[in-house]
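For this depiction, one protein chain was excluded, whereas all remaining protein chains were kept in their positions.
For reference, chains read A and B in written order, and residue numbers begin at 1 within each chain.
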Amino acid sequence: MAKAHVTTTVNGDAVEFLCDAEQTLLDVLRDELYLTGSKEGCASGDCGACSVIADGRLVCACLMLGVEAEGLAIETIEGMADGDQLHPLQTKFLEHAALQCGVCTPGFLVAAKSLLERNPDPTEIEVRYWLAGNLCRCTGYDKIVRAVLDTAEEMRGG
Amino acid sequence: MRYEAPESVEGAVALLAGGGPRGRVLAGGTDLLVQLRAGMVAPELVVDIKRIAETRKIREADGKLVIGAAVSGAELGEHAVAKALWPGVVESTELIGSTQIQGRASLAGNLCNASPAADTVPALVAAAATCKIAGPNGVRRIPVEDVCTGPGQLSLGDGEFVVAFEFPKRPPRSADAYLRFIPRTEMDIAVVGAGVNLAFDDGGRCVAARVALGAVAPTVILVEEAGQALVGTTCDAAALQEMAAAASAACRPIDDKRGTVEYRTKVAGVLATRAAGIAAQRAKESR
Partner (left out) sequence: MAANSHGKTNGSTRWVGTRPVRPDGVDKVTGRARFGADVHLPNMLVGKVLRSPHAHARIHSIDTSAALALPGVKTVVTRDDFNDLPSEFVPAGEMLINYRDVVRNVMAREKALFEGHPVAAVAAVSEKVAREALARIKVDYEVLPHVLDVVEAMAPEAPLLHEDLITAGVEPAPTTPSNVAKVVEFKLGDVEAGFAEADIVIEREFSTQPVHQGYIEPHACIANYSEDGQAELWCTTQGHFVVRGHCAKLLGMDVSKLRVTASEIGGGFGGKTVVYLEPVALMLSRKSGQPVKMTMSREEVFQASGPAAGTRVWAKVGMTNAGRITAGEAVLKYQAGAFQGSPVQPGCMCAFAPYDLAHVKVVGYDVVVNRPKVAAYRAPGAPQSEFAVESIIDELAKRIGMDPVELRLKNAAKEGTKAAYGPTFGPVGLVETLEEAKAHDHYRTPLKPGQGRGVASGFWFNIGGETCATLNLGEDGTIALVAGTPDIGGSRASLCLQAAETLGVDVERIRPLIGDTSTLGYTFLTGGSRTAFASGMAVIEAARDMIRQLCERAAKIWDIPVDAVEWIDGEARPAGSNAGEFEPLSLADLARLAGKSGGPFVGRAQINAQGAGPSFGTHIVDVDVDRETGRVTIERYTVIQDAGKAVHPSYVEGQLQGGAVQGIGWALNEEYIYDDKGRLQNPGFLDYRIPVCSDVPMIDTVIVEVPNPTHPYGVRGVGETPIVPPMAAIANAVEGALGLRFTDLPMSPPRVLKALGDARVPKAA
């Protein structure tokens, strides 16, 4: 079976790639485009470490085929900072020590960004449920939730 | 594996009919991709139905709601009209997996994965929703409860696929609700699910009740005795207790990694009672 040719947008840049129909978007990002910031923790949509935004929707890159990316706009952790300016969430995660090993961090950041774009003033419970698909085994979630709430407040101009 | 993304229902039917038994429909993909990765399925052809406009639309006309097969949980949850008409169906969809899963998972995928524990199915069955199915012989409509015939088994023929879900008109003073039990607060497959749809007369008596249970039998079951126990009552404590007993009595679950027979049987009654309470409250508020 010949590989499929896919045209898409990744972090604002037009990107073309070839892939097998079986390859997931995560396989393509990591192994074809070398965007390894999205992590494979489970390959079954249970850990959220591969969270990306596809046409404005938060998804697990491991649960999309690469060929499904045709014509979509994909946003990954690599596109989160604006040049040398970190996104406020990235800064707050550092200030709050909201990461230990850091392997789940890209997924949490992408997911939290998607939350704050929809809901600039989430409650603690809303943050916790929105992020329930992102597993972290190091932090017990406390500092992550605080970092997201603090970012939301700052971005609201609080 | 070949991937196709037709833009019309006819195109999809033609592909599926030609693909033979090793063709699979791809909607949100949140079950299919897991099965592909695990080697549980090895289709020769995958037909992505998301580029067919009809599968992506939510429409309401004359109080009747139609939800496209590939509408994602997130899209449905943001649809105010759908939420107002069928809050139980919408909440059942929103319970599937994480926020990330919500971005992809669809009603049709949840139904056609044919798991007895599918969250949306008890809600759809309680709602008396109908599936619009397209196939080589045209379009047919069947009740949702007739789609799955066993774990992993569908009544759909070669080349057939679900295009949309159609809902009956909502009577006044009626509402639905769905509850499920999982060990954690999120991310688990339902150990038990209960969908309840109730309608009341203006005197507060229940005139119609449908109670459907998930994960307690090889397929989602519509428990007529449970519904009957509520009809003619005000859904008082005694009636709810009788309903719960009927719900538990109808369970034919298995012991597995997610729960025991004993546990599922007990909790089915508990959840049906709680869901009925929520549906009754919603119906009251809908006056």
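The definition used in the following text is that contacts are C-beta pairs under 8 Å (C-beta built on N, C-alpha and C of every residue); 3 or more make two chains touch, one makes a residue touch a chain.
This one's a predicted model, so the numbers in the text were calculated from it and none came from an experiment.
S.K.: Given the contact rule set out at the top, which of the displayed chains would the hidden chain touch in the full complex?
M.R.: Visible chains that the missing one touches: A, B.
S.K.: So which of A:Cys47, A:Met64, A:Leu116 or A:Ala152 would be touching the chain we can't see?
M.R.: A:Cys47
S.K.: In the full complex, which bits of subunit B touch the chain not displayed? Write them out.
M.R.: On the side of subunit B, residues 38-39, 181, 183-189, 191, 256-260, 262-263, 266-267, 270 touch the unshown chain.
S.K.: Which subunit A residues would touch the chain omitted from the figure, given the whole complex?
M.R.: Interface residues of subunit A facing the absent chain: 20, 22, 30-31, 34-44, 46-47, 49, 76-78, 80-81, 86, 90, 93-97, 99-106, 109, 124-125, 127-129, 131-146.
By our rule, only the chains that are shown with their structure count from here on.
S.K.: Between subunit A and subunit B, what distance separates the C-alpha centroids? Give it in angstrom.
M.R.: 29
S.K.: Over in the complex, which subunit B residues touch subunit A? Could you list them?
M.R.: Residue list for subunit B touching subunit A: 1-3, 5, 26, 28-30, 33-34, 36-38, 46, 48, 50, 72, 74, 97-101, 103-104, 185-187.
S.K.: What does subunit A use to touch subunit B in their complex?
M.R.: Within the complex, subunit A touches subunit B at residues 1, 4, 20-22, 24, 43-46, 48, 51, 54, 57-60, 62-65, 67-68, 70, 111, 114-115, 129-134.
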